[in-house]
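One structure is given below, encoded as structure tokens.
Just one protein chain is left out here, and the rest sit where they should.
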Amino acid sequence: MYRHSHCEGFQQDPTAQELGLAGPEGGLGPLEQLVAWMRKRSLFVLAFGTGCGAIEMRPLMTSRFDAERFGIVNAATPRQADVLVISGYLAIKTLKRVIRSYEQMQEPKYVIALGSCTINGGMYWDSYNTVKQVHRYLPVDMYINGCMPRPEALIEGFVALQGRIARGEPGGYQRYRERIDWYKANQRRVLGDNMLPDYTYDWYHAGGIA
Amino acid sequence: MALPLTPIWFIALPLLLAFLAPLWARLRLLLPLLFGAQVVLLALAAALVPAVRQAPLLETIVIAPPLGIHLHLDAVALLLVTLFHGAAALLALFVWLDEGVAHLRGPRPFVLLLLLVAGCDGMVLTGDLFNLYVFLEIAGVTAYALSALHRDRAGLEAGLKYVVIGSVAAVFFLFAVVLIYLQTGQLNIAAVAADFAAIPAPMQVLIGLSLLVGLGIKAELFPFNFWVPDIYQGSDPAVASLFSGVLVKAFLFVLFHLAFLLLADPRVAQVWLMGLGAATLLVAETVALRQPDLRRMLAYSSLGQIGLIALALGFTSEATTAGALFHMVNHTLAKLLLFLVAGLLIRRAASARLEALTGLGRQMPLAAGLFVLASLSVLGLPPLAGFASKLWILTGFAEAQVFWPIALILFGALLEAGYYFRWVKALYATGDAPVARGPAPAPARSAYLPLLLIAALLLLLGAAPFLLEADLVGAAQALLDRAATIEGVLGAQP
Amino acid sequence: MHYLLDIPAMIATSYVLGFLFYGFYRQYNARIQRRWGPSIFQNLYDNLKFLFKSETLSHGPMFFFGPMIIVSGAVTTVLFIPFLKDSIWLQGFSQHGNLILIIYLFVLGPLGNALAVGSSGNPFGVMGVTRGLTRLMGLEVPFFLGLALVMLQYETVSVHAIMAAQSSIGEWTLVTNPIAFLVILLPFIASMNAAPFDVVGAPQEVYAGPRVEFGGRFLGVLMTQNMMLSVGKLVLLVDLFLGGATNLFILIAKAFALFLLITSISAVFPRLKTEQAVDFFWKVPLGLGVVGVVATVWLQ
Partner (left out) sequence: MTALVKLLFLAASLSPAATLLVWDGALAWPLFGDVTLLFDLAPLSAFFLLLVALGAPLAAIPMLRDDAEWPTYALYALLLVGMQVLLLAGDFIGLFVGWEIMTWSSYLLLLRSPRTTLATAQSYILLNLLSAFALLGGILVYYSLTGGFAIQAVADLGPWQGLALIGPLALAFLIKVGTVPLHLWVPCSYDEAPDTFSAVLSALLSKMGIYGLILLLTLLPGGLAGGLSGGLGGLYGHLLDGPAAGYVLGWIGVITSIVATFKAIAQEDMKRLLAYSSIAQVGYITTAIGVGSSLAIGGALFHALVHTLIKLLLFTTIAGIVLRTGLRSFKDLGRLIYRMPISFFGVLIGIIGLAGMPPLPGFASKYLIFVSLIDARWLLLLAAMILSSTAAFLYCYRLIYAPFLGHANSPQARTATEAPWQYLVPEVVLMGLLVALGLFPGLGVRLFVDPVLTALGLTPLGSPSWGELATPYGGYDGVVVMAVFGGAFVVVTSLFFLLRGRMRQAASPYDLSYAGEVPDETTPLHYGAGMGRELRRIPLVAWILGHSTQGLYAGLVRQTQAAAGLLAGLYSGRPQVWILLAVLVFAAALTVQLLAGGI
């Protein structure tokens, strides 16, 4: 008989949600504002086609919805990307690659998780092999729910993200840096000895924090 | 009593010493005497130089007319005699200093060596066809015995083969002599030459051809030189060096001497001699490319050089002839060195095969170095003597605007490089350890003395060929100037 | 003193023109694809965004110096190209240079960057570099041949002299020696790294090629030099074929016309494989060049 406690993801860990970082005091200076505006106006997306949600990225980029209007374009490698889009359900096998790609992105960097599966496993709610709550392993900035979310929804999500960027609200990457131990613990719990190397972990602990 | 300095000593002294061999053997004086005699004769030759520069020396010992011994020492003969005795002296010194060649240190080889040199001297010096035949036989017989000196299967086989082919050659030669005597009633070469033209043409052709075949066999020209490799391979390298350095030169000289003297117009012989020379050169150099046996390779190489010399002599221009004579000298020295070094190497490796000699150069650096030096000289690479003489020959051809021999000679040299450097590479090869060495120890340091002497001579002659220039040109003139020779001899006859 | 004003002016001109042209290029493509496309300043935004990234990963000293070298190369190139005709402004050091030098300076920077790519140790980057060098090998031959036709026509390798020789439209090289222009046109597109010859940085195939490891400010730097160098190349062609420009507006107009031509060609053709591109250059433009040589040199 199947029991919830065996199913990864249902052990609620409130700290992940509670944790929020304070924004910069007294708003942004003029240069910060300019820079923030630039960042808002140009988002390079590393679309990680983890699941069926990948299908929604194509119309987003192509003529019909033309995300390039908002300065949203595809990037080839994580080194050049600003936004990591986790498109759809995330298998544990894929999780490692996703984390690796995220850690290779250069800050500031943001994570958009689309589809219900990334929120609670969706139709895979009882799968032994699907990550239920992505934010336990990666600092998700924006969830876009729906199965599938239409491109309009995606655009809305992106615009919302742009708003946060423009307001200078702290991005998930800061949280990731602050709580690296917790994230790594979670990752290690599911990945086990298939864990990825500790480059970022060591870097943060070597005082890489700005 | 003061002995007169006459050419007769060149023949008499070796004979005398040879007949008293048992005495020397008892006194343990063999080797010193073998060396000393050659040195003395060398000195004698040197002493005769000024006189010969004036006019050729004539010596006649009448036994019973018309039989007698006519000795005719002109510049070219003196040059060759000097060469022979020089080579023989170096060889004797080597035999003396190197204990390795035991079978060359007894009384028998003592006699044979002396007789061989005496025979060669005689061939060069004599002015009489019959004496020529006699000396030819002396030299020949001693050569057979020498090649069989090595009492092993190869040596005996070589000796036997040598006897067979040598006697055939002698027959041809004798046939020619007899014909000449029947036709002219003369035996004195000059006299024969004077009225050779009177002989009917077909008879001239017959005589000429039989002479050509007879001496061609002895002088190792192409269609008649198939015996050479076997003999050189079978006999001891030291002896082979004497064959290639002295004996062949003597026969070659005789051939061309007769050709130039008998024929009023050398062009008749030119096509034959140059053709034979060219063929010898090409064939020998080509065949040598694949020889796995050091001695055979050297044999073919010396064939090639003989061909080159014949080619140059046959051209009958002064420059080429002088160059050819010079090349005779250089080739004698180089081949002496090569064969003696080869003897050392072979003794060390207990084999003459290429693979057996692989990497030997690292163990016997001096010997290998001398081998390389001599090879360079044979190839005619500066600054060694071989280059000077080859250059002389080539310039001679270029002056005459004749270019096919130049191309031929250069091509031959290229082929020659093809196999010589194959051996050099083998000597210095590394990697696989060479096959089992013979028990023979490394030769005594002193044994290298004569070899170094030869090397020094090669370098000297290469750097300063002008030292010999006067003598060589004189010799070339003496060889070519038919009228002067005839006139000189006949004018001086009783 | 003069230099102190002139040099920044040249660099600024090339940069501004660069992002404006590329912004136009993206809009133009978008319109061809029935999209709105980004704003014309999009390239400026992207560039500044990258320049202000708060984190940049480096793979060691050589990796760091590569982008520096490539930008220095771009700046040097721009400074050796005379922007204006018979004017003392926007000349840089072009009196001390010449056409052949400029052609070599074009590739100086990329080669320096190739070292950085290699030292990053990412095989995809090196693959991209190899493709780039192969493409260079293909395009240089007809490109240089076309320029050689021009040099021979004016019997000089000095850009100034070539510019000065074309005073009126009738004397433009484009008119007097059209075949040379045709010869260099396609290789020029390739040297601008535009479609259909842009296989070097193929994103999905070799993972963005040479730029695979460059992120953050390095990428910004690379974009900067790319824009400046493109403008430099355009200006050089204007100087050589369109008779140069006496003031900035004419320069912009001519360069823009040239750019329009190039973008129109590159917007409608699919991408070629490396060896296809090289083979193409050695057949079509080079063949045309040979024809040109025979026509203009041998038959005179």
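So that you can tell them apart, the chains are marked A, B and C in the order they are listed, and the count of residues begins at 1 in each.
Quick note on the criterion: a residue touches a chain if its C-beta (ideal position, glycine included) is under 8 Å from a C-beta of that chain, and two chains touch if they have at least 3 such contacts.
Keep in mind that what you see is a predicted model, and the values were worked out from it rather than measured.
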Query - Chains in view that touch the one left out, judged over the entire complex - result: A, B, C
Report summary line: In the whole complex, of C:9, C:40, C:107 or C:284, the residue touching the missing chain would be C:107
Query raised in the report: Which residue from C:26, C:131, C:233 or C:254 sits in contact with the chain not drawn here?
Result: C:131
Requested in this report: Quick one: say which of B:12, B:46, B:182 or B:205 touches the chain that got left out.
Outcome: B:205
**Report entry** chain A residues touching the omitted chain (full complex)
**Finding:** 48, 77-79, 96-98, 100-101, 104, 196-197, 199, 202-203, 208, 210
Query - Absent-chain interface as seen on chain C, which is shown - result: 51-60, 62, 64, 67-69, 71-73, 75-76, 79-80, 93, 96-98, 100-101, 104-105, 107-108, 111, 114-115, 118-123, 126-127, 129-131, 133-134, 136-137, 140-142, 144-145, 148-149, 151-152, 155-158, 161, 207, 212-213, 216-217, 221, 274-275, 278-279, 282, 286, 289-290, 293, 297-298
Query raised in the report: So that we can see where the missing chain sits, which residues of chain B does it touch?
Result: 161, 164-165, 168, 172, 201-202, 205-206, 209-210, 212-213, 217, 223-224, 226-227, 229-230, 283, 286-290, 319, 365, 372, 376, 379, 381-383, 387-388, 391-392, 394-395, 397-399, 401, 403, 406-407, 410-411, 413-415, 417-418, 421-422, 424-426, 428-431, 465-466, 469
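Methods note: only the chains that are shown with their structure count from here on.
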Report task. Once you've mapped the touching chain pairs, tell me: line, ring, star, complete or other? Result -> other
Query raised in the report: Which chain is most remote from chain B in terms of Cα centres?
Result: A
Query raised in the report: How many angstrom between the C-alpha centroids of chain B and chain A?
Result: 99
Query raised in the report: Taking each chain's centre as the mean of its CA atoms, how far is chain A from chain C in angstrom?
Result: 38
Query raised in the report: Which chain B residues sit where two or more other chains touch them?
Result: none
Report summary line: Per the touch rule above, chain A residues touching chain C in the complex are 35, 38-39, 41-42, 44, 62-63, 66, 68-69, 71, 74, 76-80, 82, 104-108, 210
Query raised in the report: Which of the residues in chain C end up touching chain A in this complex?
Result: 26, 30, 33-38, 42, 45-46, 48-49, 52-57, 203-204, 207-208, 211-216, 219
